[in-house]
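For subunit A:
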Amino acid sequence: MSDQPDTATEPNPLEEYAAGIAERLGAEGSSAEFDTVRVDVARDKWVETINEARKELPFFSWLSAIDWSKDTDVGEGVANPDELEERFEVMCRLSSVENGDGAIFFTTLSKDDASIGSLTATIGGAEWHEREAHEMFGINFDGNKNLVPLYLPDDFLGNPLLKSYPLIAREVKPWPGDVDVEGLPETDEEGDAS
Partner candidate 1 sequence: MNFWLELAIKTVLMLVVVLTASLVTIYTELKAGSHMQARIGPYYAGGRWGWAQPLADGAKFLQKEDLAPAKADRTVYGYAPWVVMMSTLAIFAVIPMGPDLVATKLDLGAYFLLAISSLSVLGILMAGWSSANKYSLIGGLRAAAQLIAYELPLVLAVVAVVVQAGTMSLNGIVEAQQATLFTVGGVEIALPFLLTGQIIGFGIFMIAAVAELSRIPFDMPIAESELTMGYLTEYSGIRFTMFFLGEYASMVGLSAIATTLYLGGYAVPFLPESMENFAGPGIFFTKVAVLVFIIIWIRFTWPRLREDQLQWMAWRWLIPLALFNIALVSVFKVVF
Partner candidate 2 sequence: MSKDISFPFLGLFKGMGLTFKTMIKKAPVTMYPQEQEIPVPRARGVISLDTEACTVCMLCARECPDWCIYIEGHKEAQVPDKPGGRVKTKSELDRFDIDYSLCMYCGICVEVCPFDALFWSPEYEYSEPKIADLLHNKEKLGEWLETVPEPPALES
């Protein structure tokens, strides 16, 4: 049903759309694989680009972040960890209310000074999204008047969605799946392949 980009040569309409938005807003780059339009924005021009883009895509869908880091204490790591540069990626999705198109704006923050301008001046709804990103990743949104934790209790230490933050529930209880069938009493051959 969705128009998959079948061959690289035939220009997929989403690619043109993404390129169009990128140079209209003076963004750095754009791509559109898997039907998701992605526009990369410079960090210092984040607030102006989003406000500019809202003229065309007014609907503020959501704002969140990704933590790219090598030492993943939780879940599977990155595909090729050696050439991954550790960074945060803040993403904000805007979409239009007439047709189906929309775009996700990305910007990268380095791990040590993770702070970025806040959108709450023009978008009222962004406050909660930013508060959530702040408490989950530790990204600081200067300009957001009340950056108090949204979900977590006030005295909560640490930012849970970081890859380095352990999932305690999984540490406390041993995994029932890694119990093996013991070998025959006299022959101590290895249990079947787990």
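The candidates came about this way: all candidates are chains of the complex that A comes from, given by their letters.
The definition used in the following text is that contacts are C-beta pairs under 8 Å (C-beta built on N, C-alpha and C of every residue); 3 or more make two chains touch, one makes a residue touch a chain; residues count from 1.
Since this is a predicted model, take the numbers as computed values, not measurements.
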Subunit A in this complex - touching candidate among 1 or 2: 2
Candidate 2 contact footprint on subunit A (complex, rising order): 173, 175-184, 191-192, 194
